[in-house]
Every structure is written in C-alpha cells, then in structure tokens.
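Just below is one structure, and these are the notes that go with it.
Of the protein chains in this complex, all but one are displayed in their positions.
Chain lettering (A, B and C) follows the sequence in which the chains are written, and residue indices restart at 1 in each chain.
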Amino acid sequence: MKFIKSCPQFIEKVLNVLKFTIKKYVYMEAIQDIMATNNNKIITMKEAVEQYVHDGDSVAIEGFTAFISFAAAHEIIRQKRQELTLIRMTPDLIYDQMVAAGCAKKMVFSYLGNPGVGSLYAIRRAVEKGIPKPLEVEEYSHFGMVGRYIAGGSKLPFFPLQSYKGTDLPKANPLIKTVKNPYGDGEIAVVPPINPDVAFLHAQRADAQGNVQIWGLLGMQKEVAFASKKVVVIVEEIVDEEIIRRDPNRTLIPSIVVDAVVVEPYGAHPSYVQGYYDRDNAFYLDWGKRSRDLEATEAWLDEWVYSVADRKAYLAKLGKERIDSLDAGEMMAEAVNYGRYE
Amino acid sequence: MKFIKSCPQFIEKVLNVLKFTIKKYVYMEAIQDIMATNNNKIITMKEAVEQYVHDGDSVAIEGFTAFISFAAAHEIIRQKRQELTLIRMTPDLIYDQMVAAGCAKKMVFSYLGNPGVGSLYAIRRAVEKGIPKPLEVEEYSHFGMVGRYIAGGSKLPFFPLQSYKGTDLPKANPLIKTVKNPYGDGEIAVVPPINPDVAFLHAQRADAQGNVQIWGLLGMQKEVAFASKKVVVIVEEIVDEEIIRRDPNRTLIPSIVVDAVVVEPYGAHPSYVQGYYDRDNAFYLDWGKRSRDLEATEAWLDEWVYSVADRKAYLAKLGKERIDSLDAGEMMAEAVNYGRYE
Amino acid sequence: MDYTPSELMIVNASRALRGSRVVFVGVGLPNIACNLARRDHTPSIELVYESGVFGAQPARLPLSIGDPTLVSRASSVTSISDLFMLYLQGGLVDVALLGGAQIDKYGNLNSTLIGDYAHPKIRLPGSGGACEIAINAKRFLVIMRLKRRAFVENLDFLTSPGHLDGGNAREKMGYPGAGPQLVITDRALFNFDNDDHEMTLIEVAAGETADSIRADVSWPLRVADHLKVMEGPTAVESAIIREQLDPDGLYR
Partner (left out) sequence: MDYTPSELMIVNASRALRGSRVVFVGVGLPNIACNLARRDHTPSIELVYESGVFGAQPARLPLSIGDPTLVSRASSVTSISDLFMLYLQGGLVDVALLGGAQIDKYGNLNSTLIGDYAHPKIRLPGSGGACEIAINAKRFLVIMRLKRRAFVENLDFLTSPGHLDGGNAREKMGYPGAGPQLVITDRALFNFDNDDHEMTLIEVAAGETADSIRADVSWPLRVADHLKVMEGPTAVESAIIREQLDPDGLYR
C-alpha cells in the first residue's frame, strides 16, 4: 500500500487498465479505495502540534463547555510553545492551564470563567499581576466572537450585530466599530473577521479523510473550522466512510477544510462528549481550588501535563474506575431513511 | 380532552393536587401531557390557507428543488387569493402555476426555471406580455435571497455579501445597496431583510407542537421559518414528541416559530421528500409542454387543481401505481447515542 | 422563617416569570427559578439556553449551561450562531435573567472588571452573552445580592445596558428590548416603573426596612409610597425547590 501511495503514475496506469475490464460500480469502488488511501489524514497529537503550532501563532481550541480538546492543550504545553494568541469564546480551564504554563502572549475571548465553579485564577494572575507574564486581552461578547468566526469563514470584511451600542466594550476594544444602515436611520455595530492560524476541534467521529460528525452542543465548531487556516480534528473514533455517508446531514465539518485527524478517545476530558462520557466535575472543582495558589498550580501542571508523555499516559493515571464513572448511558436516536434513489 | 383544553384554571388546580401526591418523573410527565394537549397545532390545509393567507399578503413557499409544498399552492389557488407577493428563490413549477392562476401581483426571486427541463412559460407570459396580468419582479442572486432571509430572521438592518459589484443587478433592483468597509478600503454590497407575512414549509416529520425534523437538502427552510411572521409547516407524518426528543440536532425548525402544522403525505409531489418519495419527472416534463400554451395551461389547472377538492383527491387522481413508482427505497442512517445523563 | 436568602431570590424570580413564554436561562439560581416557575404556575414556559438548547427536559440538575443532560431529551439543539442570531437577536426571547458585580440606579450592569481597564484590580468574567441579552431580550430581570460595593453610583465598566442614563435613553438608542424590569436581591425588590426608569425600592424582606436597605445602596434611593414586606416561599414553592430542583441543597 505504501508503494501505491507514493506513486500516482502507477495508480493512473492501473486505472486505465481497470477501466475497460470491470463494470461501473466495481470501478467506482476501486477509485474510492485508492482515494481513501491517498486522503488518509490521520496523525498523532504529537505530530499535529509539531506540524501545525508554531511560536507566535494564533490558536483556537474551541467547544462551548463541551468537546474541549484538553489533549491538544496539554501537548502544546509539553512542546513548550510560546507567545501564542489564544482564541476561544470561553477560555475555561483549558486556557487557564495554558496561561499558567506561560504559552500565551494574548487572549481573544468573550467569557472568563470556570463554568459552574468560579474564577480562572491563572488568567486573573496574568491579567491583574503579570504572573507568570503579562497577558494582553482582546474582548468581545459571545455574539461578537461568533460574528468574528462567521466573517472569517465567509470572507466578509465585517459582521454586523445589534450589540455594544451604549456599552463600554467598544472603548475597551477599538476593533468594535459601526457602519451606517443604508436602509434607514442609525448605525449598527460590526466586528472584524478572525482567521486563526490553526484550530483544534474535538468531535465524536470522522472518517479518515476528515468528514466530521458531531451531535449534542454544536457550539461554533463549524464556523471555526471554515475560518481557520489549518484545522486539526480530534475524534473519539474513526469510522468507515460508509457510516458517514449514510447520514450526510450529521457531517458538521467537511473534509474539504480539515488538514489532520487525531484519534484520541477521552481527549476532551475533563469536559464531555455527548453520548461518549460525562463531565468530570471533580476535576473542575480541583482546579478551581489548586489554581488559586501559584505553587499548587505548577504542581498540578507537573503532575497532569509534564509528567505524562501523552493522552494514553494521562488516561492510565486517571484510572479505569474514574473513567467508568463518567459513563453516559444509552439513549439512541431513531434512525431515519435517506432512500436509495438508484 | 376538549374540556381540559378549554379550561386552563382546571389544569392548574389539577396540577396543584397532583403535585404533592406523585413523584418527580410521573409529575413531569403529567405536565408534558397537558402541555402537549394545549399546544397541538395540527390543522387542515384548508384551514391554514383560510387563516394565514389574505389577499395582498407576501407568501414564501420555499424548498430548494425539494420539499416544495404544491399542496399549499393548489389550496391557495382554489381559495382564489389575489394580489399576492410571491417570494421564493426558485419560483419553479409551483409559482408558474400560481401566476397562471392569477394569484400574484409581484414575485421576489433569484432563478426562474423548470429545473432540468427549461422555461417557466406562465411567468414568462406574465412578464413579457402581461398575460393573464402584469407581474412585477424584484430579483436577486441566490446568495442575495439567502442574505435577505438571514437578515429577516435575525433582525439585521442589512446583510453584506461579496456579490453584485460590477453587474447590472443593482440597476435593475435599487434595493441592492452598498456600505463602506470600516476596516479597510472599498465597499460591499448589502441586501435588506425580508419578513414574509406567511411561509409554507414542507418537511418529513414534526411533533404536534411543531418541532420539525428535516434531512436531505436543507435549503433555506430554517432561515425562512425564523424570518416569517407566520409559519405553516406541512409534514409527511406526525410523530410522537419522544421521537423528536431522541434526536434534537435533527430539529431544523423549533416549535417556537411554528404557528400551524398540516399533515399532508405526498404534499410535495411532484417534487420529492428525501427518504419518502422521488421526484415525478413526468409531471415536470408535462407542465413544460402544456404550459407553453395558454389554453392548455388553463386546462391543466382545471384538471389538477380546480377539479380536485383537496390533496386526498389529488392523490386519488394520481393513482396508486404512479405513487408507488416514486418509491425512494431504503437506506437507513446509523443511529447515534446521545446518552442518558441522569 | 424556614428559608435561605437564596431561596427567597429564587421564589421572587419565579413569581416574576408568571405568564412568560420564552425565557433565556443561565445556570444556578436563575435555572432553578425558571424551573420552579414552570412547575409551580406556568407550565408553558419554554426555556432557551445560551448553549443552543431549546425545550430542555434535564433529568438532573445541570452543572453548567452546557451540561449534556440539557441536550438529551431536548426538542431542538442548534449552533451558538443560530442561538444568538435567530433566537435572541431574532426577537424570540421574552424574558432573560442577568446578574453582575455592579449595578447602578438605572439598572446598568458591570460584569467585566473592578478598577481601570488597563490595570484591573479584579478581573471578572466579562460579557459572555450578557451584553446582547440586555439589548435584545424583550425584558430582563436582575438577580444579585444586595451589597454596598455592588449597588454603586458609577459603574467601573458598563457591560450590559439597563436604562442607560434613564428616561427614554433605550428608545433613542434603538434597542429592541425594554430593559430591566425588576432587581431581585436577597433583602429587597426594586423596579423601574417611573418615567425616569430609576431604581425604586418596592419590597423588603422580613426584618428589613427602607433605611436598612438604603444603608447598602450608594446613591439616594427612591422608595415606593407603599413599601411591601416580601412573602417568603410558600409550602408548594419550598417543596418543589427542596424535593425536586435542588435536592442536594447546592444552591441553598
């Protein structure tokens, strides 16, 4: 198979021979097999961070309270990336940990909080006291961030929204501007497009080419995927292309915008993946406690990031019992019929 | 049940009694049953047109080459509505028939064609020769119409898009304007919001409250539903609320924007409904032929619209054999797990 | 007096939601208040969660607005962009519940920071969806604890507009929503039912007086002519909260 992969001329010759000797569908399947071989985008998280994250890059690890790729964040910390611009609507524990580890120069966001728990102390230390180093912030409301992703993904020069007027946000962030309504009186606020250098997006499943299916909270995963220059998708499992093709409306992110696929079961722990596992709330509470103190924060990073080689080691440390306690239970959707139309 | 429906005070009293005698889940179910009873939005097509379509209204019957509610159009023709503004990206046979029947004063659209067949002769007669009466046109490109629906549904004063500059479309339609980009040089075209008085949208299934699930081509059904002042959804079948709730991501149109639900199997014939039936191409070809001639057009309307009382009669006329020939075949999606999270 | 200050806020919020249709919900107290309203007097309330969920039927108390239990058994789950564009800005939200670290006499809210923007003393969460909720929801209720450092003369930062500088300022700004209607605290209730849209004390908790409330408000406070004493939770309300909505007493 490696030989075929590296030799497109050979493939064409084979196809030319095949063409006249086999029938329509057999022929199509042959093409698909070879395409699938050629378009296999599966790599490891270590490779993904090596190839797609460079010092100074802007990085979006998205997912609204769910599907948060802690696996990507921890690998970026381990590979000691510096001066990153971290983009994310809700920085959450994940960016609190990256800021604590000194990866970030700047943060673009709309809500700073440990959801359901409280403050993000590492980010507060950086913003309030410059520890471990100062952190520049560029802030929007949720809808403003959504608008930036939409404009970025659809190559619009700006995105209009009925927010901001009368508030102090445009003073704090001069990138929030206004345009005149050409159909009547008044002005409307606009935000500029954003195009992260790379996005890491967690999902339930994809095929090897990167057609990604997500159910549950969809967040802004689709918009981020289209807005970002490079996209790494992290999935709980790789499925056969045929599974994807049997429910094409479930494909939220098409392979056309995906550069790499990383298979990392439980890669979103301690956040959750709908139907796969629950949120590990003890982890959120624990971080909420330990991150108040600088030394305890560093000890946490040492214990859970620097001292584990990769996600497999992290899961081993977490232990089977704890993982099993996050079981989602089963509630299956009713299958629908797409029809054959042959 | 009718008594309960008409007496909210009684419901509240019953609930107050129930509250302390039954346990949590049983109690919730009781509420849900009563809610479902109260929110049953199912009416007939005759009632829907009587209640929601008035002379002079703007009406959007949408669906991009599929899910086209011919059942609604024919009932509007039968009820002899006049002076309508017909809104639809692709007027298609459906508006050709409504224009031929003299229902329309104006059309807002982006592509006039009998898809895969040819011209729309009734609309051409109206535009070119004023037969049966002149038809005002307001035209956009596809993306412009999409933008109008998005702006309408999201209460934006305009929607920006990279189209129109350098073309004759803004000259033909002065509602296409421009705004300056506040982040750099140049201008971008914008279109104004559109909010149809009523929309008719066909779908596979809904619950009685109007939570609507669609798969296959999604068209702009969602955007139209949010943009329109009243929304009538036509479905192949009503399903139990529980089926909907077992796959909430499949719900494209939430009940919050739905005013009425009409159950009309094969209501989109001769267009198709994914997984339910195929397009009846002979019908498209037949209309393509007969509509070239004014008398033949009127004979067609007489045969297929005026002489049939409702959709049931239309299907009877169509015949079982022809309906069976449109069978979609079976290709089921793989069911996914949402998890119980109890 | 068998109830906590939190429970008092919850029941007051629930009562204010009577007859509402579409409510934009957060977690914590607001979530419990909405579910109490639904079970106690307005079963037809439809809950919309910022995370994209409509028609949730959570089988457990959600830990956050993104809890998967909100998704399983919901009527519809959509993207965040649809939620903000079509549901909220689209004008479908009748009532929202908001909080903040600071509020002024016109109901403007600060949830961004204490101190100067460039050098904050305390960095708070920021807007999240609050800014657009305050602008687009047809009306909103404020839920926060009454403290002198929270009820301030001048906000350090205006995150979410209330009645701005009062009068018809919202109208002039062209906001779709009518702004804050009620401020619900652990010790008192306030409304804005006057031409200036200035915060007015209308009810006090048992044991409080106009003066005891005034002491914790930084500006000269308007007081209604007929100041009422708040009703504590009814037996029904208490039972729903303690037995069904928060059996573990997380929010007691």
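By our rule, a contact is a pair of C-beta atoms (placed from the backbone, for glycine too) under 8 Å apart; a residue touches a chain by one contact, two chains touch by 3 or more.
If you're wondering where the values come from, they're calculated on a predicted model, not measured in any experiment.
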| item | value |
| --- | --- |
| Hidden-chain contact residue, picked from the options A:80, A:155 or A:171 | A:155 |
| Per the touch definition above, residue among B:146, B:199 or B:212 touching the missing chain | B:146 |
| Chain B residues touching the omitted chain (full complex) | 64-66, 89-90, 109-113, 115-116, 123-124, 127-128, 139-143, 146, 149-150, 161-169, 171-172, 186, 215-220, 222-223, 272, 274, 278-279, 281, 328, 331 |
| Hidden partner chain, residues of chain A it touches | 12, 15-16, 19-20, 24, 27-28, 31-32, 34-35, 38-39, 150, 153-156, 207, 209, 211, 222-223, 226, 241, 244-246, 248-249, 251, 254-257, 338-342 |
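Methods note: only the chains that are shown with their structure count from here on.
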| item | value |
| --- | --- |
| Rounded Å distance, chain A centre to chain C centre (Cα mean) | 32 |
| For chain A paired with chain B, centre-to-centre distance based on mean C-alpha positions, whole Å | 35 |
| Multi-chain contact sites of chain B, meaning residues that touch two or more partners | 155-156, 246, 249, 338-342 |
| Chain C, residues touching no fewer than two other chains | 53, 67-68, 71-73, 77-78, 85, 89, 176 |
